[in-house]
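Omission of a single protein chain aside, the complex is shown with its protein chains in their original locations.
Chain lettering (A, B and C) follows the sequence in which the chains are written, and residue indices restart at 1 in each chain.
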Amino acid sequence: MDFDFTEEQQLLRQTVERFVADRYDFDARRKIIAQEPGWSRAIWSDLAGLGLTALLVPEAQGGLGGTPVDALAALEPLGKGLVLEPVLASAIVAATLIESAGDAAASAALLPDLASGERIFAPALYERAARYDLSAPGTRARRQGAGFALDGAKTAMCGGGAADVFLVSARLDDGLALFAVPADAPGLLVQRERGYDGTPVATLLVDDVKLGADARIGADATAAVARARDVAVAGLAAEAVGAMRQTVALTADYLKTRQQFGRPIGSFQALQHACVDMFVASEEAWSAAILAAARCLDPDARTRMRAVAAAKATINRCARLVGQKAIQLHGGVGMTDEYAVSHYFRRLAAIERLFGDTDYWLKEYARAG
Amino acid sequence: MDFDFTEEQQLLRQTVERFVADRYDFDARRKIIAQEPGWSRAIWSDLAGLGLTALLVPEAQGGLGGTPVDALAALEPLGKGLVLEPVLASAIVAATLIESAGDAAASAALLPDLASGERIFAPALYERAARYDLSAPGTRARRQGAGFALDGAKTAMCGGGAADVFLVSARLDDGLALFAVPADAPGLLVQRERGYDGTPVATLLVDDVKLGADARIGADATAAVARARDVAVAGLAAEAVGAMRQTVALTADYLKTRQQFGRPIGSFQALQHACVDMFVASEEAWSAAILAAARCLDPDARTRMRAVAAAKATINRCARLVGQKAIQLHGGVGMTDEYAVSHYFRRLAAIERLFGDTDYWLKEYARAG
Amino acid sequence: MNLSYDDADEAFRGEVRAFVAAALPEATRRKVLGGFELDKHDMQGWQKALHRQGWGAPSWPKAFGGPGWTPVRQFIFDEECAMAGAPRLLPFGLKMVAPVLMAFGSPEQQQRFLPAIMSGEDWWCQGYSEPGSGSDLASLRTRAERRGDVYVVNGQKTWTTMAQYADWMFCLVRTDAAAKPQAGISFLLIDMRSKGVTVRPIRLMDGGCEVNEVFLDDVEVPVSLRVGEENKGWTYAKYLLGHERTNIAGVGLSRRAVADLKELAARETIDGAPALADPLFAARLAEAEIALDILEITNLRVISEDAKGDRRGPGPAASILKLRGTEIGQAISELAMQAMGENAMPFDRDRMVGEVAGNRDDAAAAATPVAAEYLTLRKTTIYGGSNEIQKNIIAQTVLGL
Partner (left out) sequence: MNLSYDDADEAFRGEVRAFVAAALPEATRRKVLGGFELDKHDMQGWQKALHRQGWGAPSWPKAFGGPGWTPVRQFIFDEECAMAGAPRLLPFGLKMVAPVLMAFGSPEQQQRFLPAIMSGEDWWCQGYSEPGSGSDLASLRTRAERRGDVYVVNGQKTWTTMAQYADWMFCLVRTDAAAKPQAGISFLLIDMRSKGVTVRPIRLMDGGCEVNEVFLDDVEVPVSLRVGEENKGWTYAKYLLGHERTNIAGVGLSRRAVADLKELAARETIDGAPALADPLFAARLAEAEIALDILEITNLRVISEDAKGDRRGPGPAASILKLRGTEIGQAISELAMQAMGENAMPFDRDRMVGEVAGNRDDAAAAATPVAAEYLTLRKTTIYGGSNEIQKNIIAQTVLGL
């Protein structure tokens, strides 16, 4: 029983914190948003320089061989800075997908670039109609000669707008297969957008996209996809906590500063208690993030499922509570684009929906028993 | 569009209000509770004298031929007084059951006694296993000669502990039938208890209870049972509002009186807002009671169903909110049996479960579309 | 006790419905129903169309050119317009400055301003809030110094909705700095084309710019454009707060939002079936719709009370309607976000402007209005007296706390 980061993890966390403080304050972030494409390759290189892109990649492929707890240490400060660059998508989710598929050739071909940050990877596992169900995509792969042809439509709401390569799940021979598809593959129509939270997202139209045999990653992808989803929840939870903590801090500061009726509004008990609710939620969220990080790879399926479900359901509830109360306590100024809290609100709203909403995870938890 | 009571309804309401104020204050009620059976035949006679037992009985059977809106006027003040005597059970639910069954002989045999208060009737429609579903009881009736024999088990949580006659629903020939069963019928084991809210309740074991042909009320009872349930919701809603309003008043008074930290606790904003939430809920509950009273007999099934479902779901939510916050705002004193608010809390908790809980009615509402 | 509209009111409803169906431009209707951005032309066009019908000022008495409708008919009118996808009538002229002018304005002011409000010619905005005074309105600092026949106004207003389109602003200013906060305030009407008026848009998190900062630098306002007496402005401002009780709950708008949500939830799927059929989603939707059913009754209760007398001042009823109306509106928008799930993400405000694409294959065009609605509705529990302020009002006026 131990709730401390190791010295290495503390160092990692401090490094990212310092990076965010020095290079990614609110003004710097606004400048990135003001330009196309809304995120920065230069920042990405810097993040790679800090080792973040290599975090979960095995050492054999040039990575750091880190764990979800390492990711917890690194992503919490990224969440605090509302970093737009796709660390979660590429370094956490895509890395886990590739590594979990257990395909030596694919790992050798993809992971070094992923680890170095040379290429950005994003999962394209979800689909509009299938909602949060990852097991039975409508997108289909046909065998064609030695290779494959893919047809369908995917969403890539986690970092997809910044991806050089998509990891696309598709149905093949009644099983689930995973393919590495370059963003510029002929037949792949990538509609890049920004999310309402400012992050780069994409929807994909997959129209007879022809791929070589080596594009397929591993055999049946069911386990890898599930594993990546669980690790994704842990990473997203870490990011969420960072965002929540900063939102609580901004709100408490505002309550101390803003004067109405001749006194700081933080002296009104109803507002105090609302801010306390936010603080308590952020503490619960941290417990949830710890739970997910510690258990998302647990070999026991029930333990893993309950932990991931409990964590994401909690993160979702707390994200909504913290975001909504923060806006309410700020009043009008919280609604403005100029003021940081509106950006935290938007990101927290997105986090609530990514990788499964509350009802989805409540059902999964009940199913796990 | 008109939200006023008629002059007659106002008079009725005032009469009941005065009765409660004069004869049924908290001390009088405690004396009744302190003795067996926990309710008072004398009070029942008085209530009959005010015409309450005759409220919904057609004039032809010695009743007042009233409507659910008349019941709204009469039951709201009864709720305010937490009157224990089974007006809802006998004068509202049982009267509707008998009258709706459209059986002239049964009406002539039963309703005059019901109207005069001579005999007390209670519905025995629910069963432990069937929960809130009234359509398919496990209790069965067999034909036996010209009469019937009944077997099964029923609950009578609305006034059952005070009943002279139970109106028992049972399955007969794959249909639903209704029977008037005297409390002392051989084979009927009546387990009389008090509810946690102090009201008289009962569970029935029905072991080969032999009844004459005239015990059956009407033909298929499906419509009558549904109708009685809808009218019951309206009556219970009226009672609930009376209880909620009194709870809000008690709580606001307490907040003004109770001193802590050198000032009345009602000066603390968090407590003020909690009390405001209670008040708003009591206003919503009144709207719900109006909706139910006005629409519980609406000929259009969807209109009726939506109104009754909306009303009960709202009453349930508001009853819980008002009751729980009242205890919290009172602190320890609110938990004591000596103090009125604990009795309101208990009754409101019971109201939340009677004639369908929140989830039941949310589903019914969704089903109505 | 009767919840049904009488025949005459039902006939009136039919008349409104038929008129709106005929008179509302299709392009405007599609924008409203699609959640797209309306421009001034859309809104003004609808105001003018109503005016031609004699319905330009639904809440006004006949004496001032209104139709003299009962509160019930005003409610029916609002509901029908909302359900049909008509633009919401802007309240700043019709429901805010107009009642003040009717009650406290000079005959000249009434003649000069009321007809142009009704016709849609003059657009108004509200100059109440300032950067330092939100809930604490009386702490406002904008100063008006009298110099002969004019006031010279200096200060800053904020959260000024539609100021970019407005011809006039009604405005609270401090005319006596020495008096107690509420005693030194006057109520001025300011021509937005006056020298010294600068409007700077504020971008909100939904990407829209409907609110503004308004800077007032040595703006000269003729004394004849002061409403009522000097230093009595607080009285007039208070008269206005909570004056409006027929439409404050937004029942019609929420009804349309529920209808939209049900359509959305019939299209979007959960576990392979329409979201509408998912037990949890269905229950959450039922909760919201039930709350709205109950709110409608509460609203009608208030209206029917208003219709009996002239209990027109602010009151706890308005606070209840505001509290629950805004909470329910927000709940519905949350469910729309839930129904879309991840697919609500792509956001491009530009695709909410101009002609409606109506292309559901365009993920951002389909998603943006849903997310924008969720984001923008957060303001409803803040503005018009935050919901915390409404609770303070109820605590004081009803509960005596």
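Methods note: a contact is a pair of C-beta atoms (placed from the backbone, for glycine too) under 8 Å apart; a residue touches a chain by one contact, two chains touch by 3 or more.
Since the structure is predicted, the reported quantities are computational estimates derived from the model, not experimental observations.
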Shown chains touched by the chain that is not drawn here: A, B, C
Listed residues A:Val20, A:Ala106, A:Leu255 or A:Ala340, member touching the removed chain: A:Leu255
Contact with the hidden chain (one of B:Thr139, B:Thr155 or B:Thr314): B:Thr155
Omitted-chain contact residue, chosen from A:Ser45, A:Gln259 or A:Gln272: A:Gln272
Option from B:Leu271, B:Ala292 or B:Val322 whose C-beta touches the chain left out: B:Leu271
Hidden partner chain, residues of chain C it touches: 279-280, 283
Contacts of chain A with the absent chain, listed as residue ranges: 1-6, 9, 69, 72, 248, 252, 255-256, 266-267, 269, 272-273, 275-277, 279-280, 283-284, 287-288, 290-291, 293-295, 306-307, 309-310, 313-314, 359, 362-363, 365-366
Those residues of chain B which, in the complete complex, touch the missing chain: 126, 128-133, 155, 157, 191, 193-197, 201, 203, 259-262, 268, 270-271, 324, 327-328, 331-332, 335-338, 342-343, 345-346, 349-350, 353-354, 357, 359, 362-363
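By definition in this document, only the chains that are shown with their structure count from here on.
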Chain centroid nearest the full-protein CA centroid: C
Chain whose mean Cα position lies farthest from chain B: A
Intercentroid distance (Cα basis), chain C paired with chain B, Å: 42
Centre-to-centre distance between chain B and chain A (centres being mean Cα positions), rounded to whole Å: 52
Of all residues in chain C, the ones touching two or more other chains: 388, 391
For chain B, residues that touch 2 or more chains besides their own: 269, 272-273
